[in-house]
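Read the structure below first, then the notes.
What you see is the complex with one protein chain gone and the rest in place.
We just call them A and B in the order they show up, numbering each chain from 1.
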Amino acid sequence: MTANPNSSDDGIIGRPLPRKEDDPLLRGLGVFTDDIPEPPGTLHAVFVMSTRAHARIVGVNVADAAQAEGVVAVYTGKDFLGRIRPVTSDIPQPGYQPVNRTVLAIDRVRFVGEAVAVVIAENRYLAEDAAELVGVDYEELPSVITVDQATRSDAPKLHDETSSNVLFHASYKTENAEGVFVSADHIVRDTFQSHRLAVLALESRGCLAVYQRRNDSLTLWTSTQIPHIVRTAIANLLDWDETRLRVVAPDVGGGFGCKASVYPEELITSFLARELDAPVKWICDRREDLMTTTQGREYRFDVALAFRSDGTLLGAKARIDCNIGAYPTYPLGASVEAGGAAIYLPGSYRMPEYAYETRAITTTTCPSCVYRGVGAPVAAWATEVLMDRAARDLGLDPAEIRRKNVLVPSNLPYTNAVGMRYGSGSFDTCLERALAAADYAGFRQAQTADRLRDGKLHGIGIANVIEHTGQGTLRYRQRGIVYVPGFDGAQVKVEPNGRAIAWVSQCTQGQGHLTAFAQIVAHELGIGFDDVTVVEGDTAFGTYGTGTFASRGAVIAGGATLRASNRVADKIRRIAGHVLKVNARDIKLADGRAYVSGVSEASISIREVAAIAHSMHVHALPEGDSFGLEATEYYDPAVAPTSNATHVAQVSIDPGTGLVTVVKYVVAHDCGRVINPLIVEGQIHGGVVQGISSVLSEAMRYDETGQPITVSLLDYLVGTAADAPDITVLHEESWSTDTAGGGFKGVGEGGVIGALPAIANAVADALAPFGAKINRLPLLPHSIVALMENSAPAGGEAKAPAR
Amino acid sequence: MKPSRFEYFSPTSATEAVEILVKYQGAARLLAGGQSLVPLLNFRVITPAALIDLNRCHSLDGIRRDGASLVLGTMVRQSAAETSEIVRTCCPLITTAMPFLGPSTVRNRGTIGGSLAHADRVAELPAVAVALGAIMVAEGPNGRREISADEFFVGDLTTSLTADEMLREVRFPVCSEGQRFAFVEATNRHHDLALVGVALKLVLKASRCEYVAIAAVGIGPKPTRLLASERCLVGNKLDAAAVRTAAALSIEGIEFESEPHTPAGYRRHVLPTLVERALMEAGSSSEESGR
Partner (left out) sequence: MPQRHKIELTVNGKKLQRHVEPRLLLCDFLRYELRLTGTHVGCAHGVCGACTVLFNGSTARSCLTFAVQADGAVIETVESLAARGPLSPIQRAFYEHHALQCGFCTPGFLMSTRELLTHHPDPSEETVRMALRGHICRCTGYVNIVRAVRAAARKLREEGLGRDSEP
């Protein structure tokens, strides 16, 4: 751990405390959306999904379904016209074309799975029976599955309100971006194609809308990452009074970005609960989830890197096409994947010049939005693979070329080629630590040209990556994403008994917020960890906010919690100072007491201070202070802090079957000031394994007519414990320079960002004898075998695959 | 993903079960372990009018030795077969193959007969049955009939059982001295569903191959004996060269089909690898099967 001038004294922040969340979850007492006790009279919704990728809807016959047993009503898109507004993702940014999406398809369906009707019945079983009776007449239209198909001159235009299927495009170049490619000694380039992924949170989506007629109010329980944004959307699109709306995210079983959109089902169930004056519930089953929940990361990247002959990186060029599916999503819009991929390409290296062109293209496939890491994992994969190739071409070891180019302390603060500022970081330190822990030198020493050991091909891969975390209002405005507020807030309150409660505007889905933020409160107030409760995810409490995605938890919610706690602590110090007759400055808070600094006998318990604040004590409050012991603060970082990491992966490949095994995995990681190292490591483990799974087995596939063919977990292959490695995590702590926010940086996505390039490079290294180029994902066993059989190694014949 | 409605029966004997099958004239399905069938019901891929639950037919879950046969009742749980000493001594290939059928939770409920009657094109037990020359005993309204494994498997998810027949028990030949076995698979993820599987029975006498049966699944709609490989091995010394030749010949006469997730070329590539590994495993096993 590096010494840090901002290092606080040893306190609760930084301790690997087991989580407050765990006890009920371990006992099976978690309350996920489907676990909420259904109020009497709850009705169940089932959506009739389009079986065509692109078709005109000629007619929808609901007569038989409406008569079916247990059915209360059946609705089609026309029933909601004028009553639920279409969802519009309008990102005021040059090159952006907004699109409207009605909550149910009316004239046209644009992807298999798009809802055409909704059946409301007494229970789910009967609703499914009735849904089968809904007859839809389709007039098929040509479908477009890939970005190439959608951008052909004769491609069908999917949205009437746009001029083409390119919903967003942007380009940028630094002053000498073209020049460095002319003057470069060596250029490496390739086209990288990553397959569409399902985000696959283990708890699929769902909502329960409970309407109260007595005051015309509605509570929507929904498995979401963005309760405030959902609430505002419902208010706007249904023309309802926001003050009568409450959105609650109960326990949420994973999000990873797929629950960071407002979905038609949330709007429809809310609307119908009021319309029918009955609670309406909808749970997305796994088949629906694989067909309708937002997917991610279908990219084609053309990337070129320019080098001097000594391996110095001069610049990069990228052309990016992103397949965003049939509809852009709300609030993040069509540009989030395409734009993100482009601006996240500059990473851990000094890279003065950069040019990009990027496009978001709509196709007749499931809508795609953000999935953990968004474009960064693919951008990192492309650049890191090219770094390795350049190394080989220039006669350098892959570690060497990285040492040459990685940012060092004297470069900081560093503004990268797209204007993003890295205030602090440990890029070179993480590189060295990860290489050492993985015994990279030893591996290289023992490595043979044929890569074989014990009948398997062995390889090692390095990835240096960064993670842009905690993006605030400025970043979202710069990106044109106006419907994401960008800030979060915390209301911290000490009750008369001296214990604290913090309402935080974010929404955890397993990231341990209820623990980490309690550590912050306890640390600042000097009370016990067990004396703090954190509540999230409920719009009825605390402040407005943004939600939890894009690695913003620790930075923004942590920052808000810290600031609110500080104000409360200030008041405690003022009251204690008043009682102990010293200046508030001379009061220290620890162990549940307020001490006069250096005079331990002169103290008052924080519980007593709380009593004073609530006028339940003989002492009065100091002049100028009013009652209560609470504060509300927001946090909005001016600069999104950058985390950094180096991943080193070792793989072995069975040449007979092509199966890749991850043998060893090391991450040296810096996410600034660590609140809880257990939670940080857990985020890295989870991200890495999701990344490994997306490289080695996951792929959403469509046939040539646009039918999804991976609609079960038997076809969409998620890695299990038998596929995952043990992972070693080393910590560095370069505090964020915005210490008013606590010095925290985010960590949620870094694991994925590093895993794609690390595994890709390790596989490329193992297959070096075959000259395999790793520019396609995923790498299933058959992909590996094809690489062994079809690649052309530099200066030699392709070797027959060994058994 | 809720199943459509069905009538439910839980007979206590095969005779009773058959009566219900006859009554429903093909519109009823038999429920054994449910690990393969219930997903199809939940997806509504199949919507039978009736489900005949065999889990109360306790006369069908026996494991016994009957002369030269090991007899497994159709409802013998895969986990029971795996841990059975009788199975291990009589028919060790079954014991060897069991862990490949899936994680223990699946094998706790999954049955021997259920897997065979379901006849998934990548299921392991059909390969084992064909390699060993098992006899399936069907029971119908007209009594029992014996069907050889070769004739039992007709295509993907299709057996030669008629609509009013059920699989009652399976008879495996009890292995004798000098017999060796192996089972290997190629999978997309570690220890996952098979893409291609090979079951092997080998008889060596002084390093010479006296008999070999190699059955592969995943390379066609039903388990396939690799006759070209078998022919080149029988009568010859089993050395590295012979193993390589046999492996290379394994693809002979097989039309490999591409399907949406796996190209034909992969199965063509991996089959020889699996045959080679199975032969090495069986050939080098220090423990020959006993009685």
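Here is the rule we use: a contact is a pair of C-beta atoms (placed from the backbone, for glycine too) under 8 Å apart; a residue touches a chain by one contact, two chains touch by 3 or more.
None of these values were measured; they are calculated from a predicted model.
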{"item": "Of A:A130, A:I145, A:V180 or A:A201, the one touching the omitted chain in the full complex", "value": "A:A201"}
{"item": "Residue touching the undisplayed chain, where the options are A:V599, A:A620, A:A638 or A:L714", "value": "A:L714"}
{"item": "Missing-chain contacts mapped onto chain B", "value": "1-8, 10, 34-35, 38-39, 41-43, 51, 53, 55, 79, 102-106, 108-109, 190-192"}
{"item": "For chain A, residues in touch with the removed chain", "value": "18-19, 21-23, 25-32, 34-35, 37-38, 125, 200-204, 251-254, 256, 285-286, 509-512, 678-679, 681-682, 685-690, 712-714, 718, 720-722, 724, 726-727, 751"}
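Operating definition for what follows: only the chains that are shown with their structure count from here on.
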{"item": "Rounded Å distance, chain A centre to chain B centre (Cα mean)", "value": "44"}
{"item": "Complex contacts: residues of chain B adjacent to chain A", "value": "1-2, 4-5, 39, 43-44, 186-193, 195, 247, 260-263, 265-266, 269-270, 272-274, 276-277"}
{"item": "Chain A residues touching chain B - in the complex, by the definition given at the top", "value": "124-125, 128-129, 132, 285-287, 656-659, 661, 696-697, 701, 703, 709-710, 712, 714-715, 717, 719-720, 722-723, 780-782, 785-786, 789, 801, 803"}
